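Note that this complex is displayed minus one protein chain, with the remaining chains in position.
Residue numbering begins at 1 within each chain, and the chains themselves are lettered A and B in the order written.
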Amino acid sequence: MSIQVIIEKCTGCKLCLNVCPFDAIRISDKKAVIDLDKCNLCGACQDACKFKAIIIEKPAVGTTLELDEYRGVWVFIEQKRSKIQPVSFELLGKGRELADKLDCQLSGVLIGYNMDGQLDELIWRGADNIYLVESPLLLHFQDEPYTNILVKLIQKYKPEIFLCGATAIGRSLISRVAVKINTGLTADCTGLDIEPEKRILLQTRPAFGGNIMATIITPKHRPQMATVRHKVMQPLQPDTNRKGRVIREDFEEKFYLSRTKRIDFVEEIESLVNLAEADIIVSGGRGMGDKENFKLLEELASVLGAAVGASRAAVDSGWMPYSHQVGQTGRTVAPKIYIACGISGQIQHLVGMQSSKIIVAINKDPEAPIFKVATYGIVDDLFQVVPALTKRFKEVLKR
Amino acid sequence: MNIIVCIKQVPETTEVKINPQTNTLIREGVKSIINPFDMYAIEEAVRLKEKLGAKTTVITMGPPQAESALREALSMGIDEAILISDRAFAGSDTWVTSYVLASAIKKMGNFDLILCGKQASDGDTAQVGPGISAHLDIPQVTYVKKIEDIHDNSIRVERMLEEGYEIIESPLPVLLTVVKEINEPRLPSFKGMMRAKQAKILLWSQKELNLDPQKVGLYGSPTQVIKIFSPPSRKGGKILRGEAQEVVNQLVDLLREELT
Partner (left out) sequence: MEYLLSDEQKMLQELSRKIAEERIRPVAAKYDANEEFPWEIMNILAQSDLFGIFIPQEYGGTSGGVLDLCIVTEELSRACGGIAVCYAASALGTFPIILFGNEQQKRRYLPDLAAGKKLAAFGLTEPEAGSDASAIKTTARRESNYYVLNGTKHFITNGGEADIYVIVAITDKTKGARGASAFIVEKGTRGFSFGKKEDKLGIRASSTRELIFDECRVPAENMLSKEGMGFIITMKTFDMSRPGVAAQAVGIAQGALDLAIKYAKERQQFGKSISSFQGIQWMLADMATQIEAARSLVYSVARMIDAGYKDVAKDSAMAKLFASDTAMRVTIDAVQIFGGYGYMRDYPIEKYMRDAKITQIYEGTNQIQRNIIALQLIKEMVK
């Protein structure tokens, strides 16, 4: 495996140099030269080259009989305190679509205790089968027993695709599982599709701070595993006529034991401001200027019944707690209305909110990148606009 | 007590901007830094060293220039550094990266605690930390926001979840990934910088680690990037113009429908 510039074909046009995310290419004597210490073999240059002058030799993507043994799409159903988390329904929605394209079954795998009352909804929302593992020992998530169980189930039933929410629990668990069963895992996918001929899962995710999208495959290992953030995929409307099977699985107790012990859980009120679930978010950035000024946003939010978000700049300045941060290093949100006040719209912020239905941007700077994604833009001083907005909504909504 | 910190050198992504004309990355002036989340891991290791007299070692897998990240960790008070670098590792995905790091840790021998940042700011996968503990078959606790207590053979930590935190006890050795709430990283000290400049950094390549070339780098990686493209840009909409009050009234009328 290597990367090579075909000197005869290279015209020194610099197209490759401009797309390289690693600054690994320079032009010398009108030919591209690749610094192998910097190159990550990502392939951006190969795609950019109009002269087919860059070749990356990759291992061939082959389908073997062994891979053919794997069939079906699985979704990890996450529960906390015996309540199924909404990300699981979203994944079933996407999983249904993938299973239909592959003409195979969609299964949910649920580990926990006392989950009976919630099984129907999983089927109504797209699952054909539920693999259910219940024990008082499994009431709360713990890395080791959950890993043991998933590894056993995957080895027994051989699904070809396995999806999991990119939550605190999901990320922790599934990275461990992928290593144990020796397969690839792609985090935070924003797009999932199927290449039907070889039954390959096309996993698309933002890379390099959201500046570039990468499509990633797992050609020679099964299952093909991916995580998806909450609010990225759409759940199906429940269809109460749908039927499915519940398959109970049970393992020796030693598989349920954990070296780590969960001693207690402390609920934190602050993080209950559930940004991810809000229909409307009023968000502030560097332009807010001060912690105090966030009160303006809180007033607007209270009239609208909205949650308050913040950009990384505002959080880093200590104006808002991290739990309110929207963006690549914070939360991904997709409300009906996102009102960005004094947020310039760095790409890292945009990747966290650009699936919002309506984006309103209020910013003094007409050049701010936020206006490029805004449904409605107001180029003006937010300290005038926001209080006026609060007042007007109060009048109109009679609140 | 032996503490190992795994770090990654990343581009300072907050400075990465797109040139709107060419839609390509503007790279001028983009520095390489230690992944910000790893700074918390380094700081926590140094604090434990100061409290318990632990020996601390920082390791990274990356190109030769990642050495500067190791020296920065040394200047903050870490004792030793190992650079794991080899052309053969280029193109490694998270599975292979965690495999190589775990192999290096095995070669190092004794360890009680492995600290990692919760994720890297460039890839954002959060997979390498748990991957290492899976390869080593040791317990893990992710998203740790506080080490409450640590003894010869056990540790008690607070682990962040979306709506609160768990208190978890684990035997040692264990791997923790840490979040920014855990501490505030110190700046390097001048004496530390002078020491770091002189320090000898061990270099381990594939040969030292004795890894199968088929299992590392692009070839050994289960996942492969097949396509790179610019994100589909959301179209900008309408700029509302006029006096502030006028614009506000317009906007409220436009949004009213969504509110009911």
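Descriptive notes on the structure:
Operating definition for what follows: contacts are C-beta pairs under 8 Å (C-beta built on N, C-alpha and C of every residue); 3 or more make two chains touch, one makes a residue touch a chain.
It should be emphasised that the depicted structure is a prediction, and the values quoted were computed from it without experimental measurement.
Judged over the whole assembly, touch between the missing chain and the shown ones holds for B.
Touching the chain that is not shown, out of B:Pro36, B:Gly164 or B:Pro188: B:Pro188 (per the contact rule at the top).
Residues touching the missing chain, restricted to chain B, are 186-194, 197 (touch as defined at the top).
Note that only the chains that are shown with their structure count from here on.
Between the Cα centres of chain A and chain B there is a gap of 18 Å. Across the complex, chain A is touched by residues 11, 13-14, 16-18, 20, 22, 24-25, 27, 30, 63-65, 87, 90-91, 93-95, 98-99, 121-131, 133-135, 139-143, 156, 158, 160-171, 174, 180-181, 217-219, 221-234, 236-241, 244-245, 247-249, 251-252, 254-256, 258-259 of chain B. Against chain B, in their complex, chain A makes its touches with residues 1, 18-19, 21, 23, 36-44, 47, 58-59, 61, 80, 143-144, 147, 167-169, 171-173, 175-180, 182-188, 202-203, 206-221, 258-268, 271-272, 274, 280, 304, 312, 322, 328-329, 336-337, 346-348, 351, 354, 357-360, 366, 369, 371-381, 384-385, 388-389, 392-393, 396-397.
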